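Every protein chain but one is kept in place in this view of the complex.
For reference, chains read A, B and C in written order, and residue numbers begin at 1 within each chain.
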Amino acid sequence: MIRTEGLRRLLPAVALASSVALIASGCSSDSDGGSGGSSGEESVLNVWAGSQTPLVANFNPYSTGIQNGTLGPIYEPLFYFNRAAAGDPVPMLGMSYEFNEDGTEITVKTREGVTWNDGTPFTAKDVAFTWNYEPAKPLGLISAEATDDTTVVAKFETAQYTTVAGLFMAAVVPEHIWKDKSADEALSWANEEAVGTGPYMVESTSSQAFTLTKNPEYWQEGKPTVEKLRYLGINDNNSAQSLLTTGKIDWTAMFIADTEPVTADGRIAMVNTPQDPTVIYTCSNAELGCTGPQTDVAVRQAINLVLDRTEINSKAFSEKAGIISPTFALMPRDEKWLAEGMPEESPQTADAAAAEKVLTDAGYAKGGDGIYAKDGERVAMTLVSIDGWTDYNNAAKLIAEQAAAAGIEITASTASQAEVDEQKTSGSFQLMVHGMNGTNVADPYQIYLDWFTTDKTQPVGTTVPQGDWNFSRFSNPDVDAAVVAAAATDDDATRLEQYTIIQDAIVTDLPYIPLVINSTMTFQNVKDFTGWPTDEDLYAFPPSWGAMASGLVVTNLTPTD
Amino acid sequence: MKFYVRRFAFYLATLWFAVTLNFVLPRLLPGDPATILLQKLARQGGEVTPAMLRSVELLLGTSDGASVWSQYWSYLGSILRGDLGVSISNYPEQVTTLIGQALPWTLALVGLATIISFVLGVLVGAYVGWKRGTWADHIIPATTFMQSVPYFWLALLLIYIFSVTLGWFPIIGGWDTWTFDNPEASFAFLKDVIWHGTLPALTIILSSVGGWLLGMRNMTVSTLSEDYITTAEAKGLRPSRIFMTYAVRNAALPSIAGFTISLGFVVAGSIVMEQVFTYPGLGRLMIQAVQGKDYALMQGVFLVITLTVLAANFIMDMFYGLIDPRARNNG
Amino acid sequence: MNPPVAAQGSHRADGAVRAADPVLTARNVSIDYEVEPAVHAVRDVSLTLHRGEILGLAGESGCGKTTLAYGINQLLRPPAALKAGTVTFHDHDGTDIDLGGLHGESLRAFRWDKISMVFQGAMNSLNPVISIRAQLFDVFTTHRPGMSKKEKEERSQELLRKVGVDPNRLDSFAHQLSGGMRQRVMIAMALALNPQVMIMDEPTTALDVVVQRGILREIMRLREEFNFAVIFITHDLPLLLEISDRIAVMLQGEIVELDTAENIYENAQHPYTQRLLSSFPSLTGERGSFIRTGEGA
Partner (left out) sequence: MADDIREQQLAAQASGGGIAPAQIIEETPTAVLAGKVDKVGVWRRFGQQLRRSPKLAIGLAMVVAIVLFTVVVPFFTASPFALDNPSLLKPGEGGHLLGTTQLGADVLAQLAHGGRGSLLIGLTAGAITVVLSVLFGVVGGYIGGWTDEILFLISSVILVIPGLPLMIVFSSYIPGRSIWLIAGILGITSWAGSAIVLRSQARSLRSRDYVAASRVAGESPWRIIFVEIIPNLLPLAAAQFLFAVVAAILGEAGLSFLGLGPTGSVTWGTMLNDAQLGAALTRGAWWWFIPPGVLIALLGGALSLVNFSIDEIINPKLRTGSAQAKSVREARRKHKESRRAAKSARAEQKKVTS
């Protein structure tokens, strides 16, 4: 839970670097906390993936309490879709796949010679079982069956071009273990001796850490080379950073405002791969019951113009956040999906004049209190963020101050997570600093579908159900149609046409006012291990908590000596 | 007799209060746990898979329309059966299991630290009282400043100075995870545990010793003006004897009577402390529950803490008579 | 300086019982409470206590009786302090001990062994948390290191019997005893080392009349038996008239009159003494008969 509220401590250590040596001598019991092969003993990779103590052994891919390291190191997908960079899917348990002409039927060739870590051979039957298995059944699946040991065919109600990634990235589970687990069991089962095909398997667990040891029968020849992975439970980033600097952690992903002291001695390298948009949700649709000035597109545009995203990034996100595009295409990853003439970036500096012009053009006039108003309604709104999510709280404070410059009154307030969720799902908010989920493939489609289509929203007062994300109540028939059309084609050009319609709409309408792309910082021990994903070669999503991606990373690592 | 009736009523009432509070509060809860849980998952990896969705629905989706009373009774029933429910933040672990793992750590650390602090405070306090009117009086103000320092603030400073900067003590944990995969019954492990417990214990002692010290000092001073002290002097007893058997023996009674009460406060303080030290105890569990909006766990911990304090009080009731004859054979 | 009334008084008194030899002599004792403003609790008091006699010390509360008694036994606590004068103890082996010269170990050893005390407010002079036995044993362990446990036990039981308390009470705690019993226990404790002087400070004030009588009779009998001298402090003049050989009347820290009980009773010199006497209803019956010859008991 790197991003669990209240625990996201921004922290660079000034005094730390100097004290490393001291600490090492202090913790003489094992001064190089099992890092790499440097000490000749068996190599251990110490990982913090954000888990807090007490750790509970739970390696069940269908459980909500699943431990980091389950997806990837233990269970593997058919294909790996890299969310960090554009590129073809990486074959894992699958060798190749093809669609029928309308994309409703998928045929997958599975890998031969793979065995589960209990010795049972892996076959296409396991894949079929997984897809048919109640807790993981993909939406719209008609049937899935193994035609032979290496071929599985799945039929769907609709075209799967845009959802196939989710299907292929799901963990494949062994039929012989799970077939006698009922759906409910499957959820409440801890699965402590997880049987997977991955490079590692469970060795031991305690409330403070659990250890995975390498799978001798792993299907990739001569891999993995790192003997053990030790996943630690740590309660806050301050401790984590101290441990990172003192060589007790080799791989972690967390927010550190000032990385210089950590990376100073060259042992630790940092990769920043911003993924998740941070935006201002606006309850934008008066027709669905939203109230307040922000329901007027002019006000939203004014706010968009008056924001000084550079200051927000530097003060609230310590200059670690990425630059966002109002099209929500993640640049440069989704370059090919950026429609002709669409802005690559949201304005990075404030333009109060432009903002005020937008307002005056829309018939607003400045009141005696310096705040614009129209038909007696002042442009005054409250901007809520979840209490304790400091970067959001800070951003909100800054936004409030910046908006004032353009005669817009924004009151920044905080509320408990429960309350914010309530407001968000029921639509009883005006403005809200909050996050969006980045897409897990190099394509903004998922965002357009989940956050901008009418199906995914509800009138104000009705709760937006779990799994739907259109909290701004945005509704535009053209966009809806375009999304459907985009899903139905496998041809990039055709899809881009549809995206042009969507992007054009949302860039003007701004139901979600883009702020930044929140950072995802990964710290790697490059002195004792090689083979990490780097800015040059992002073969996989780098953070230690990355589902499936972490499997590729650990397989690719080798201890130096 | 009246005494025992009262105590019995006291235990009963406290139990009922703690248990019922746990039942009432969640029903005042705004928002729906399922949504919150999803939020949390979404925050973790930014990916909410359909599998997760379904599991959450299966886990929290259903809510039966049973009446509050029947809910209350079944709740009491499950409590009696020692069933505190399932922890959401550590799904699917049983709350009781989690508490079972954490309790020993807290008991050992907090218990030990408290006793040390108590003994230290009482002895020094008695001495300061005995030496009243001398330099010793200046110890008191000093300690009260210590007492007014926020636990966590002190803990953070201690870590920063002794663990991070000087590296004399570990930064986190109840034992060294890099050396021992699991707790084991070896001398090396014990040593390691003590090494890890030092700073946390120090925090508790530093910030709680002041209270004992002040109380004991004042009690000693007032006791010294009692007639039986004069008698003892007239009897020509040795000062040491007067000090121990006549002054301290009497002056310590209030501290001892109040010991178990203050236990509750110390446990409270240790909650924040455990968070700072990533110590695998109850307090740590509680905070995790709060941050994970894991109400079952939160209430389980609260209940157990209360029970522990009650148990301590019960033990004190049993043994208090031994040290204060006036509390014996009451009728 | 011309000798104060008290001094003259004492000379006459000496004349009256010249035969007996003194066991305790106080000369020109002055005691102050060093507070603002300083309180002169005892001013230039001199008196002599003879072997085996009962010396009554009368006066209303606050007149300095108790302070004087404490002063004699070096029990004064700051802010009270002995400003001037000497207190000499004449041991039966003839040696004279200057109490002012004693402190620390020597004073400790002297206390209770030669002079023991029975305090007013018996309620609080026993340690509430340790048994009577323990408190008696304390005395022996400190002053008679030689004694075996068995001897202590026997001695303690004997003492309790002497003061008319059931020896089984040794196991009791203060709160389990009646006021009278506590005072008897205190007396037993005071007897423990066969002291030559016993200072009794309002020993019976807190008790009801019947108990009072019983205890007084006890004291009389014990004195006959062990022949220790008693300084008996009380505001109850008639009581003193009954039991004392001599009586000193204190007023604002001074002894205004000191004489045999008879003389005080028949012709008191000082107006204050007379006022005191007249303030009590005239005592019926032959003086002292009640106590001295247990008639009517």
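The definition used in the following text is that a residue touches a chain if its C-beta (ideal position, glycine included) is under 8 Å from a C-beta of that chain, and two chains touch if they have at least 3 such contacts.
These numbers come from a predicted model, not from an experiment.
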| item | value |
| --- | --- |
| Of B:Asp83, B:Asp181 or B:Asp324, the one touching the omitted chain in the full complex | B:Asp324 |
| On chain B, residues whose C-beta touches the chain left out of the figure | 2-3, 6-7, 9-10, 13-14, 17-18, 21, 25-26, 28-30, 129, 131-134, 137, 140-141, 144-145, 147-153, 156-157, 160, 164, 211, 214-219, 221-225, 253-258, 260-262, 264-265, 267-269, 271-272, 275, 286-287, 290-291, 293, 298-299, 301-302, 305-306, 309-310, 313, 320, 324, 326-330 |
| Those residues of chain A which, in the complete complex, touch the missing chain | 5-6, 8-16, 237-238, 241-242, 257-258, 314-316, 387-388, 390, 394, 397-398, 401, 413-416, 418-419 |
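Note that only the chains that are shown with their structure count from here on.
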Chain groups still in contact once chain B is set aside, others held in place: A | C
| item | value |
| --- | --- |
| Closest chain to global C-alpha mean, per-chain Cα centroids | B |
| Furthest chain, CA centroid comparison against chain A | C |
| Averaged-CA centre spacing for the pair chain C and chain B, given as whole angstrom | 55 |
| Where chain A and chain B are represented by their mean Cα positions, the distance between them in whole Å | 39 |
| Multi-partner residues of chain C (each touching 2 or more other chains) | none |
| Touching two or more other chains - residue numbers and ranges from chain B | none |
| Residues of chain B defined as touching chain A within the complex | 29-32, 34-59, 86-93, 98, 101-102, 163-179, 181-183, 192, 275, 278, 280, 284-285, 287-288, 291-293 |
| Chain B contact footprint on chain C (complex, rising order) | 73, 75, 77, 107-113, 116-117, 119, 121, 124-131, 134, 138-139, 142-143, 173, 175, 186, 189 |
| Residue numbers on chain B that touch chain C, as the complex places them | 226-228, 230-238, 241, 245-246, 249-250, 253, 323-326 |
